[in-house]
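Please read through the structure below; I'll follow up with questions.
One chain of protein is taken out of this complex; the other chains stay put.
Up next is chain A:
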Amino acid sequence: MESLLQHLDRFSELLAVSRTAHVRTWDPVTVRRALQWARYLRHIHRRFGRHGPIRTALERRLHNQWRQEGGFGRGPVPGLANFQALGHCDVLLSLRLLENQALGDAARHHLVQQLFPGPGVPDADEETLQESLARLARCGSAVHMLRFNGYRKNLNLQEDSLMKTQADLLLERLQEVGTAEAEGPARFLSSLWERLPQNNFLKVIAVALLQPPLSPRPQEESEPSIHKTPGEGSQALVHWLLGNSEVFAAFCRALPAGLLTLVTSRHPALSPVYLGLLTDWGQRLHYDLQKGIWVGTESQDVPWEELHNRFQSLCQAPPPLKDKVLTALETCKAQDGDFEVPGLSIWTDLLLALRSGAFRKRQVLGLSPGLSSV
């Protein structure tokens, strides 16, 4: 077991070095040995996929390495992050070496020979490295072609395939990080927040929160006992959002109303904070007598239309959420003085607008103009 772990360590170092100029010193023998190590680890992945203790030990080791080397913070990850990555560590190594122009002539020639030996007898047992690489190239072209010739961004972000893929990856990582240590997810997410393009990150979080619960990967031969129950990732996200008000404010600001309503319906823990934010935004607006509309004082204040939009969307949500929202609005209105006349309290005006909107909707639908539930 110990030798296996050492082997893993050495390979991770190798993988890190494969990106640097240090490969200039590599000769064909080094290249061959590196590929052999990769093949060995791939074999280990196949052999011990089902074996609980060994797999757990390997995962833990990899996770520690990953964390120490900067998976949590400073940049692109140098090494392997999880057990699954072992399954194609040879491809990873091959690609890194191929990308590295610092490789010497002899080493390069040997590498290419090893990777692409030419037509031969296919291995019935396991896919050869050559086949894996060819398949990756084919898959890449397929994605490229579909992306530019058929794909259209889905306006419902949670159904968009690019978004869904990113969300799946985020949830998977969160689950692994959570398994390794309790406080892992929160720190991990904070580090991502600092490093990654934030707008995209927020969208991915929203989509991740709307995914159906991850089933334990059936094709991965994993035992359910190794990973915690699915849905852990979502929980971690909610927990982190609630603990970081600045992030949550950006989250609520950046995302469209409909998406936020869906997220809040699905995760009720978020609704009080969301409503609180909306209330804060509302209170920053004042009534401009001349123009006859509610305006903000500073440029970053949320305008009336957006506020109205969000409340309207929330009022179209199913009952528990919808009722909470209306109660909150009524409470605010009461606190303001319970005016019925427009122009005095933003809460009155919002309620009026929502009611008339609902009234118009009922007319359009041909329903009786009786007392709406608003």
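By our rule, a residue touches a chain if its C-beta (ideal position, glycine included) is under 8 Å from a C-beta of that chain, and two chains touch if they have at least 3 such contacts; residues count from 1.
As a convention for this text, contacts and distances are computed from a predicted model.
Colleague: What is the missing chain called in its UniProt entry, if the choices are "Fanconi anemia group C protein homolog", "SWI/SNF complex subunit SWI3A", "Malate dehydrogenase" or "Translation initiation factor eIF2B subunit alpha"?
Modeller: "Fanconi anemia group C protein homolog"
Colleague: Looking at A:146, A:295 or A:344, which residue reaches the missing chain?
Modeller: A:146
Colleague: Touching the left-out chain: which of A:58, A:157, A:204 or A:257?
Modeller: Considering the complete complex, A:204 is the one touching the chain left out.
Colleague: One chain is left out of this view; which of A:99, A:323 or A:340 touches it in the full complex?
Modeller: Going through A:99, A:323 or A:340 one by one, A:99 is the residue touching the chain not shown.
Colleague: Please give every residue of chain A in contact with the chain that is not shown.
Modeller: Per the touch rule, chain A residues meeting the hidden chain are 66, 71, 76-77, 81, 84-85, 88, 91-92, 95, 98-99, 101, 103, 105, 108-109, 112-113, 116, 118-119, 130, 133-134, 136-152, 154, 159-162, 164-166, 168-170, 173, 192, 195-197, 200-201, 204.
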